[in-house]
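As you look at this complex, bear in mind that one protein chain is not there, while each of the others sits in place.
Letters A and B mark the chains as written, and numbering starts fresh at 1 in each.
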Amino acid sequence: MGPLVPQEIIGMNWNLLIAFVVGIGFGFVLEQAGFSSSRKLAGMFYGYDTVVLKVFFTGAITAMLGLLFFSLFGWIDLSLVYVNPTFLGSTIVGGIIMGAGFILGGFCPGTSVCAAAIGKIDAMVFIGGIFLGVFFFAESYPMIEDFYMSGSLGSLKVHEVFGISGGFFTLLVIIAALIMFKLGELAEKRWPREEY
Amino acid sequence: MTIKNVIFLGLIFLGVVIAMVPENTTKPYKLTAEQMLVEVQGAAEMVSTDEVAQWIISKDPSLQLIDVRNPDEFQKYHLEGAVNIPLSVILNDEYRDILDQGVKMNVLYSNGTLNSHQAWMILRQLGFRNNYVLQGGLNYWFDTIMNPQAPSIYSPDEEFAKYDFRKAASGALGGGGSAVVTAPAQGTAEKPKIVRTQKKKAPAGGC
Partner (left out) sequence: MKTKYMNPYLAGVLLGLVLLMAFFFSGRGLGASGAVKSVVVTAVDIVAPEHTANSHFYSKYVGEGKEPMKAWLVFEMMGVLVGGFLSGALSGRLNWKIEHFPGITAKRRLIFAAAGGILFGFGSQLGRGCTSGSALTGMAVLSVAGFISMMAIFGTAFALAYFLRKNWI
């Protein structure tokens, strides 16, 4: 039956309303988790607070499991779910630039909007930076278009690369995540910070 | 038990379950048996050889002929502009864009109508639209278009009009007929309406 909009079970007109409702849930959860604080987010990289790791991986795993079970029960047609295409070069370099932006600015785009919503001025400045960054990209696009398009692997899935089932790969991710959670908690004990 | 432990145990349990069950790779059928029966009885999926001949001659850009026979047969003979998608591989993802779309009218054909109909049934049950079957298949195509038989002199006028058209079409398509194509005798063949569907993939995801 799902996904409902691409299958025209509910009309396209509802899609933007759904987006808005999903956004409310997204913003609410991020804020409740503490992602509206850059010092909490940056704690990930200094070991004093690994909430990013915990929320991010638990969220990804929950959605992975949800999609696989929904597909198993015939509730969702995974071939109609968007899978972001892999372009090796631009994905890696883009990720590296984003990583640098993360440690400099202490936010990522989603969390900065969430933080701006509760009045964080540093987050608003960060968002201003994103606008500039996107604008720079748009203006320099003619120069980097070739690189942007290089190394295309299509909508490739990880378990297909390794030749194992999606379910088994998910189990491996869960085990890896639980080990990382444990390490994160050890790090929080090792480099504790009281007030931030 | 703390929230954390409940979540951890839940994730491990679900992870083990999903790792052990086989993946659901079946393509879900979108139509129920009852809906399918109605469609089959309606026979609205058939297009006649005359109609197809006319679309080919007029180079109708929305026509897409699909040959569901095996590649050998396709090599030997196929209709002008046809693509070969053998019945055995019709579910391959590479053909999905051709078979599941909202801009063209696909006409499936095989030698008779058995294989083309089998293909059509599968595609229809997957919810794909705009697929049709060439009535009578290639055999009937040869009988009617390539080697049209003159009707007996007692036949009604329409039969003669049809024959004239077929003879002309046959000439244009390289069959045994002759003469230039005149305007089709029975007016413009009514074309099945193409159901315009939105591209089914989410248009653009990501950031």
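Going forward, a residue touches a chain if its C-beta (ideal position, glycine included) is under 8 Å from a C-beta of that chain, and two chains touch if they have at least 3 such contacts.
In this text the structure is predicted, and so the values were computed from the model without any measurement.
Contacts of the undisplayed chain with the visible chains, over the whole complex, involve A, B. In the full complex, chain B makes contact with the omitted chain through residues 3-4, 7-8, 201-202, 204-207.
Here is the rule we go by: only the chains that are shown with their structure count from here on.
Chain centres here are Cα means. That of chain A falls 41 Å from that of chain B. Looking at the complex, you find that chain A touches chain B at residues 3, 6-8, 12, 58, 61-62, 65, 68-69, 71-72, 74, 77, 79-82, 84, 109, 165-168, 170-171, 174-175, 177-178, 181. Chain B makes touch with chain A in their complex at residues 7-8, 11-12, 14-16, 18-24, 27-28, 93, 127, 197-198, 200-202, 204-207.
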